[in-house]
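Heads up, the thing below is written out as structure tokens.
Take a look at chain A:
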Amino acid sequence: MTSLDSWKTLRIRPAKIAIGCLTLGLAALLACVVYEIPERPLPLATALQDIATEERLIEKSGVGNPVTAVLLNFRAYDTLLELGVLVLAVLAVQATSAGVVRKRVGSGWKHNRLLTATLGIVVPVSIVVAGDLLWMGADHPGGAFQAGAVLSGAGIMLILTDRLNRPFFSDWRYRLAVVVGVAVFVIVGLGVMAVGEQLLQYPAGLAKTLILAIETAAMASVAVVFVVLFDAVAGPGGLWNQSNSLVLREDRQ
Partner candidate 1 sequence: MNFDSSVPVLLIASSLLPGLIIFTLREEQRGLRTTLNLMGASVKLLLVAVMLWGVHHGHAYETVIPFLPGFDLTFRADSLPMLFVTLSAVLWLLTTIYAIGYLEGSANRRRFFGFFSLCVSSTVGIAMAGDLFTLLVFYEMLTLTTYPLVVHRGTKQALRAGRTYLVYTLGGSVLLLLGIAWLYALTGDLCFKEAGRLGDLPGEYAPTLRLIFAMLVLGFGVKAALVPLHGWLPQAMVAPAPVSALLHAVAVVKAGAFGIVRVVSDVFGIEFANRLGVLTPLAVAASVTIIYGSLRALAQDDLKRRLAFSTVSQVSYIALGVALGTPLATIGGLVHLVHQGLMKITLFFCAGNLAERLHVHRISEMDGVGRKMPWTMGAFTLGAFGMIGVPPMAGFVSKWYLATGALQAGQPWVIGVLAASGLLNAAYFLPSVYRAWFRPPSGEVAERAPAGGVEITWWLLLPPLTTAALALGAGLLAASDFSPLAWAKVITGREFGL
Partner candidate 2 sequence: MNTPHPGLWAVLLVALPLALALAAYVAGRRIRPILVWIAPLAMAALVTGLIHSLIHQGPFRYEVGGWAPPLGITWKVDGLAAAMLAITASVMGAVCVYAPGYFAGSFKTAGAGKTELFWPLAYLLWASLNAFFLSADVFNLYVTLELMTLGSVGMIVLAGTAESLAAALRYLMLGLMASLLYLMGVALIYASYGSLDMVALGGQLRGDPLTWAAASLMIVGLLIKTALFPMHFWLPPAHAGAPAPVSALLSALVVKASFYLTLRLWFDVFPAVARPSAAQFLGVLGACAILWGAIQAFRADRLKTLIAYSTVAQLGYLFLLFPLAAAPAVAKKAWLGAILLALSHALAKAAMFLAAGRIQQLAGDDRLDRLTGIGQRAPLALSAMALAGVSLMGLPPSGGFAGKWMLLVAGVQSGQWWWALVLVAGGLLTAGYLFRFWAIAIAASDHPSQRVPVNWRMELPPFALGVAAVLIAFLATHAVELLEIGAAFPIGGTGEVAP
């Protein structure tokens, strides 16, 4: 066995060494760079200091939690587009799996009594927790995404126990739920322009109401999107199960 072959069995190749050096260098460079950050002044951050010092700005935002204020008011436009990313993910996943003829197979766990009992607790609790997260999110950590994620957990459990077994993509109600977050966001954003404001500039006093409306719709979308994505990839009959031998092993060939 030549030395070259032993290199191959170790699977350390010159290319990998080069990449290693490269990324190490990058890490070192970036580490040096961030190390000196604390000494630097922040020339453009004056307005930000106002958020902290002047309570009025937060009050005007309609919510008490600064992160929620940024997400749904100061930089609400980012959040709108982010909901768009979720819709796009669903569209793209659907495009990937649309050619696949799906055999709806059951997971076989429908009559598992332990699961059934758990579901009886988990699903209602999830709904309550999600509602709480949504409501509390205005003034404390939480909000639409967290709430939506919790809800989707319940949905995924329902899928895994064959209690929610639907062709999501061909049901227009699910498609509507996927887009409702963005839709409400856009409607609110354009609606406020009708009363003479900028895009997504909430009129004084209405901020909290509008934010809650958006958050509720966003929660619904997030929950449905996660459920649909999970179902398409990992649900019974989903892409994962069709490619049953996909594991973390490299190709033998």
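Brief remarks on what is shown
The criterion applied here is as follows: contacts are C-beta pairs under 8 Å (C-beta built on N, C-alpha and C of every residue); 3 or more make two chains touch, one makes a residue touch a chain; residues count from 1.
Quick note on selection: all candidates are chains of the complex that A comes from, given by their letters.
Just so you know, these numbers come straight off a predicted model, no measurement behind them.
The candidate from 1 or 2 that touches chain A somewhere in this complex is 2. Residue ranges on chain A touching candidate 2, taken from their complex, read 29-30, 32-34, 36-37, 40, 42-45, 47-48, 51, 57, 73-78, 81-82, 84-85, 87-89, 91-92, 94-96, 98-99, 169-170, 172, 175-176, 178-179, 182-183, 186, 189-190, 193, 196-202.
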